[in-house]
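Removed: one protein chain of the complex. Kept in place: all other protein chains.
In this document, chain identifiers A, B and C correspond to the written order of the chains, with residue numbering beginning at 1 in each.
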Amino acid sequence: MKIVPVKKYISDVFGAIKSLATGMKRTMYYFTHHKEIITQQYPDNRNTLELPERFKGEVVMPHDENNEHRCTGCQACELACPNGTIKVIFKNELTPEGKKKKAIDKLVYHLELCTMCNLCVEACPSDAIKMAQTFEHSVFDRSKLTKVLNNPGSKIMEGVE
Amino acid sequence: MPSFYEIADQLHSWLNANFNPTWVLIIEMVLAGVAVIGLFAVLGLVLVIMERKVSAWMQIRLGPNRVGPKGMLQSLADTVKLIVKEGMTPSGADKFLFNLAPYIAMIVAMLLLAPIAFAGNFQLWDINVGVLYVSAISSLSVISVLMAGWASNNKCSLLGAMRSGAQIVSYELTAGLSVLAIVVLAGDLKISAIVASQSDGWWIFKGHIPAIIAFVTFIIAVTAETNRAPFDLAEAESELTAGFHTEYSGMKFALFFLAEYVNVFIVCALGATLFLGGPMPLHIGNWEGFNHAMDYVPSSLWFFGKTFFLIFLIMWFRWTFPRLRIDQLLNLEWKYLLPISMINLLIVTAMAILKWHF
Amino acid sequence: MTNEELKAKLTEWHPEASFEEGGEWVNLVSTTGNLLSLMQQLRQEPSLSFDYLFCLTCVDFKTQLTMVYHLTSTTLRHKLVVKVKLDPKQPEVETVSAIWRTAEFLEREVYEMFGVNFLHHPDLRLLILPDGWEGKNPMRKDYEDPVNMIKL
Partner (left out) sequence: MYRETDIIQSADQSPEGYMIINVGPQHPATHGVLHLVITLNGETIKKVEPHLGYIHRSIEKMCESLSYRQFIYVTSRMDYLSAHINNHACALCVEKGLQVEIPERAKVIRVLMDELTRIASHELWWGAMAMDLGAFTPFFHAFRERETINDIMEETCGARLTMNYMVPGGVMHDIHPNFQRRVKEFIQLYKSKIHEYDELVTGNIIFQNRMKGVGILSAEDAISYGCTGPVARGSGVSSDIRKVQPYEIYDKLQFDEVLETGCDSFARYLIRIKEMNQSIRIVEQLIDNIPEGDFQAKTKAVLKLPKGEFYTRVETARGELGVYIVSEGGTTPYRIKFRSPGFSNLSVLDKIARGGKIGDLIAMMGTLDLVIPDIDR
């Protein structure tokens, strides 16, 4: 057992009180300075909430005003996906010349499997798919997470090969 | 605005005029009981929302702000949730003790309210050993903690309860010695007499530095005694998940929760009474105008103001400091607080004998 | 010590030891019998002092299991890879956990994932797999689990 000299004992006590007071001063500063509050009130600021344009929320396929997309059905995204999130289903279409042409029927996207790694978007040679900035994905039924990316009746844009 | 004392007095004389004395006594006891339970409920609600707001602001967040104006009804909503929740009893628990423990915690807290002077001349029971009574009853609260920890049949609970036992037994001493310092200065154990002795100035001012030291040791000791952070080893949620009330849920948990807050209120009320003059207004020397203005503030406001200041202090500790380890906790008591408060008591006694205080 | 110097030194000690080409570090191939004495030598020889085992793993080459030990020295900073080829039917090798304590956990992992039996290991029990795990070792190439393994 070690005996502590009285002087050190007293200076220990005062040093301890001082260190505690420093911390209390800091918390008191924040207690009185409400401008420092950083909370975002999420569901309330939904209308003003802006996510960065690169935010990876889900994969979407943009369509233009004629309901045309840029997907050629090359399956590059399907191959690039590590989780089998994307499935390309084909159909045979007749071109105006009467030739048979392979085109996508459905581009099925399983949001529940997606890890938002962006590899499919990177792999796409014709920029047909991109990442959307949505993030409120919860649904009550799992089947709703399986999405078809191309709109019904849509077809491939002219000039995209 | 009539004071609490006048209301009570008028009620008493009205009852005496209309009923026979036995009935008056019974009615008054029932009224007092209802008042205490009402005070409990109000205190629980107020202190919980206060704690949540204080912690939120210290932690640079907003705190509850959805239920009611500025979230002030949040604790009411929590209470409803806790009442509706199923109170489960673990299959391996000692059912009788397990269910009894939260009520003991509550009863102890209720008993402690009896001698507190809420306003000038307004007390439930002005017992002549008031301070002793509070010290004695408040040590009983450890029994409920030990009971809860043991009956839960859970190792974490048991460890928490054992820690709590060691802690409360040790810190009783310092709390008692700090209180004794004021008792020596005031020369009385009766709460009303201690309050009256501070009519010309609070003991923390009149008693020079020894009274301040006694005040500091008292605050530290009661923080430990009520199991509040940084001394919340009995709960220690990062070590023992929730300590002695790990297995409690629903209303039984709420009772523990409430008892903790009421205990905090009581020890702060005691601190306010002993050191800060209780319901006595702030008087400074010969400043007649100032003193006169202070007298206009109702005594109940003085009392609650001081009490809530101390409660805020204890909350401030909680949201600033890390928790102590069990051996450090005991070291702090036996190596620092106890010697300091003993020497302090000696000085105070000398001071009282030599009439050095004001 | 550069790779060439290290190689020369090791050849001097163990003329029978063979080296594998490739990789940025020296690949020394040892045998199950020699491993423990070699490792002790590597650890204790002051000019080598391989005191830090930074990776211990096993590779299933179907025909053989290869234990791979990556060693470095915290003072001299040179690196060495020691390999031991094991029989996949009954893989057994001496533990190195007495030399480097970190091997204790790493060997337990290899034990359950590859089924390598480490002789004289102080505490050879399942670490990651659930107790009472029966069946094959999951990291082996021939492991099949129709429920949990989804083939894309």
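Just so we're on the same page, a residue touches a chain if its C-beta (ideal position, glycine included) is under 8 Å from a C-beta of that chain, and two chains touch if they have at least 3 such contacts.
The structure displayed is predicted, hence computed values, not measured ones.
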item: Shown chains touched by the chain that is not drawn here; value: A, B, C
item: From B:Gly71, B:Pro210 or B:Pro230, residue that would touch the chain that is not displayed; value: B:Pro230
item: Contact footprint on chain A, counting only the chain that is left out; value: 15-16, 19-20, 22-23, 25-27, 38, 51-52, 54-56, 80-82, 115-119, 122-123, 131
item: Where the unshown chain meets chain B, residue by residue; value: 55, 58-61, 155-156, 159, 163, 229-230, 232, 236-241, 319-328
item: Footprint left on chain C by the chain that the document does not show; value: 22-25, 27, 51-55, 57, 59-60, 68, 70, 74, 77, 81, 100-102, 104-106, 109, 125, 127-132, 138-139, 151-152
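To be clear about the criterion, only the chains that are shown with their structure count from here on.
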item: Farthest-lying chain, centroid of Cα atoms versus that of chain B; value: C
item: Between chain B and chain C, centroid-to-centroid distance (C-alpha), Å; value: 63
item: Centre-to-centre distance between chain C and chain A (centres being mean Cα positions), rounded to whole Å; value: 41
item: Of chain A, residues touching chain B in the complex; value: 13, 20, 23-24, 26-28, 30-31, 34, 36-39, 41
item: Residues on chain B engaged by chain A in the complex (per definition of touch); value: 54, 57-62, 65, 316-317, 319-321, 336, 340
